[in-house]
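Every protein chain but one is kept in place in this view of the complex.
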Amino acid sequence: MAAHPSPHLFVPDLSFIFAQSLSGLTAAMFLFLIASGLSLIFGVLRVLNFAHGTFYMLGAYSAYQIVQWLGTGPVSFWVSALGAALAVALLGGLVERFLFQRLYGKEELYQLLFTYALVLILGDAAKLIWGTQQKSLSRPPGLSGAVSLLGATIPYYNLFIILLGPAIALGFWFALQRTRAGRLIRAAALDRETLGALGVNVNALYTGVFVLASFLGGLGGALITPMRAIVPGMDTDVIVEAFVVVVIGGLGSFWGTFLGALIYGQVLSFGILFFPRFSIFSIFALMAAVLIIRPWGLLGRPLR
Amino acid sequence: MMRLLTLLVAALLALPAAAEAQKPIKVGMPIPLSGPAALFGDPASKGAQMYVDELNAKGGVLGRKIELIIRDSKADANEAVRVARELILKENVDFLVGTLTSAEGPAVSVVAKENKIVFIAPIPKTDQLTAADKLHPYVFRVAATTTIEGRSTAEIVAKWPVTKIATIAFDYAYGQDVTKAFVDYIKKIKPSVEIVDQEWPKLGEQDYNPFINAMMAKKPEAIVSSIWGGFFVTFSKQAKALGVFEAVKFNFIGLGEAGSPETTKSMGADYPVGIWGNSYDAFYWDESSPVHREYTARISKYLKDEYPSSWAIQGYIGMQFLAEAIKKANSADSEKVSKALLGLTVDTPAGKLTIREKDHQANRGQLYGKTVKEAKYPFAIMKPVTYIDPTKFMD
Partner (left out) sequence: MSKRIPWFWLVFVAALFVPTLGPRYYTFLANDVLIWALFATSLNLLVGYTGLVSFGHAAYFGIGAYTTGILMKKTGLSFLLAFPLGGLLAAAFALVFGFFCVRLTRIYFAMLTLAFAQIVWAVCLKWNEVTGGEQGMPEIPYPDFGWIDRLAAFVPVLGGYRTAEQFYFLTLVLVAACLLILRRIVGSPFGRMLATIRENPERAEFIGVNVRRYELAAFVLSGGFAGLAGALFGIFNRGVFPDFAYWTKSSEVLIMTLLGGMGAFFGPALGAAVLIWLNQQIVSYTEYWPLVLGTILVVLLFVFPGGIAGAFALLLRRNRRGVARA
């Protein structure tokens, strides 16, 4: 077996560091979109939704499908992305309302395994509908070029994603802080029984949270299509990444998820450079370290 | 009365023998039919099926039809082993033809060895499949090897006006072996070459950005990549966005069949036209033999595609060798067939190929060329495309 020759001692220059951190940021923003939904569901429903990766995958496939129907016009990509996110949100709502709600009150393990059953069922449904060959989409016209910054080539689409991430984060944070729905969600995360006693329709709230989270996951999947392949198995790969992010940042903490995604992106990016064979290992070692030292994550709160 | 009775008894005795003769020869084919590898695996299986259909239409071999049982190995060594064993134990296949990745090939070879079943590998390239310590009487290969591919590539790249080269390959047998073969040979024929960077993403990687950045930071003048199949589609999309191909002035060669029609077709306008690539076959190969042209017409009709896949030919050739060996051995017994395969020459659509006795390896080369965009086709093709004879590269 060939051993890998070690690279020459390499002093990175600024443009490389910049490029690498931007690619880490891009990956992080996608993960943030997905993981934020996961964190939201956990924060309010106290359930780790394995199927969240599958919603992400369905978002990607739906976006692909809508583009097939609409053709490649100037706005078709954006319409598809939005349409896909809405479709996945609807699916999430239906699943929660008619299936998942029946499992509330039962053991956590059953709820967890139910979400895994969804992974199996929905994953195969995607194979049935779209086949097993990988699919891909092009970047939308308008964002298909690149700009040269600090000596590095940065594609416009990557920049868009990097800016979109924080925009969505701020938007959601604002909504959680200022709107009534947001306040209810935060209250439900802290104390659902009291909330129910106060006359709030907690079940409808749960459905709403699930719909919102699925929207985010589906949007993440739709937006990643110009950069990655749409292929069976993308769901099981991404869900573990999302778990890492949410654990590092803090289960249930919104900004924790953002921070966790940032850290994940940079560790993976620079890991490739400094310890190439250990980059995968280091991600999970980081996850374990956080759980050992500070289980509720960097910005999370201990579960009551 | 006695005569009638004798006739009846004779007929009854002949019946089981006749039934034996009618029993089909079962061939198991574990090959990826899902995921990014399906881009290559699916057409390969169809090429094999076409050969079988044509052969059966002519009466089969030794008066028996061939039954091809194709199963999805998911490009995973563990799954391939499991599928191969089920094909042997449950379906009672007589032979195995298949596998695609260089992880699947050696793993299934072990299964073939233990069950004493002839296994013809039409695609895995790693040298390890037929290396001295892994060779056994039942494994044969009609694909190119990483040695052949690496050295053919070195010959091409040595002619480029570059000295600083970077490689990017999957971190498994194929990627490791082909990169090593390339590096060792080019250092021999052009000592001024410097390998400035080597990247090793894991097989199945979806995000190549960090690897690409790390590679480009070393400012290579040329890139030798062996990212293959659907993975190449993803990789080159990301690389194109980062301006990689322009940065190396298209001194980029995509091993692992990045020049194949299915790759260029599936990428359409996103394909980085101007890079070099290789392929097992090309329907537009002008200098090909009449045998090849005739084959191309048939596969085009069979696949209902005017621009047929280049991978079908490997499945086809794999089955062709098996059928010819069965004919030569006059038996469907793996012991006899394995002996018949040694030194067997078959006139395939890719030319006359011979499986040499030394390491059960056929002299299978590949087509290499620089891609261009021709108005005639809606996707890039290699032009001029040359078949590089592998004989001088085989130790």
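Chains here go by letter, A and B, matching the order in which they are written, and residues are numbered from 1 within each.
Just so it is clear, contacts are C-beta pairs under 8 Å (C-beta built on N, C-alpha and C of every residue); 3 or more make two chains touch, one makes a residue touch a chain.
Computed from a predicted model, the values in this text were never measured in an experiment.
Visitor: Per the definition of touch given earlier, which of B:Ile120, B:Leu203 or B:Ala380 contacts the omitted chain?
Guide: Checking the options B:Ile120, B:Leu203 or B:Ala380, the one contacting the hidden chain is B:Leu203.
Visitor: With respect to the chain omitted from the figure, which of B:Lys23, B:Lys90 or B:Lys249 is a touching residue?
Guide: Within the whole complex, the residue contacting the unshown chain is B:Lys90.
Visitor: In the complete assembly, which of B:Ile31, B:Ala48, B:Val93 or B:Ala107 touches the absent chain?
Guide: Candidates B:Ile31, B:Ala48, B:Val93 or B:Ala107; residue touching the omitted chain: B:Ala107.
Visitor: Where the complex has a chain not shown, which of A:Ala125, A:Ala175 or A:Leu299 is the residue touching it?
Guide: Here the residue in touch with the unshown chain is A:Ala125.
Visitor: With the missing chain put back, which residues of chain B would touch it? List them for me.
Guide: Residues 72, 76-78, 81-82, 85-86, 89-90, 102-103, 106-107, 109-111, 113-114, 170-173, 202-203 of chain B touch the chain absent from view.
Visitor: Which residues does chain A use to touch the chain missing from this display?
Guide: Here the touching residues of chain A are 1, 3, 42, 48, 99, 102-103, 106-110, 112-114, 116-121, 123-125, 127-128, 236, 240, 243-244, 247, 251, 277-278, 280-281, 284-285, 287-288, 291-292, 295-296, 303.
We adopt the following convention: only the chains that are shown with their structure count from here on.
Visitor: Distance-wise, how many Å sit between the C-alpha centres of chain A and chain B, to the nearest whole number?
Guide: Computed from C-alpha means, the inter-chain centre distance equals 37 Å.
Visitor: Looking at the complex, which residues from chain B come into contact with chain A?
Guide: So the residues of chain B in touch with chain A come to 33-36, 38-39, 42, 171, 173, 176-177, 179-180, 195-200, 202, 206-207, 209-211, 213-214, 216-218, 230-231, 233-234, 237-238, 241-243, 247, 266, 269-270.
Visitor: So in the complex, which bits of chain A are touching chain B?
Guide: Within the complex, chain A touches chain B at residues 1-2, 4-5, 7-8, 10, 12-13, 15-16, 19-20, 23-24, 26-27, 127, 132-134, 136, 138-139, 146, 152-153, 155, 157-158, 226-229, 231-234, 237, 268-273, 276-277, 280.
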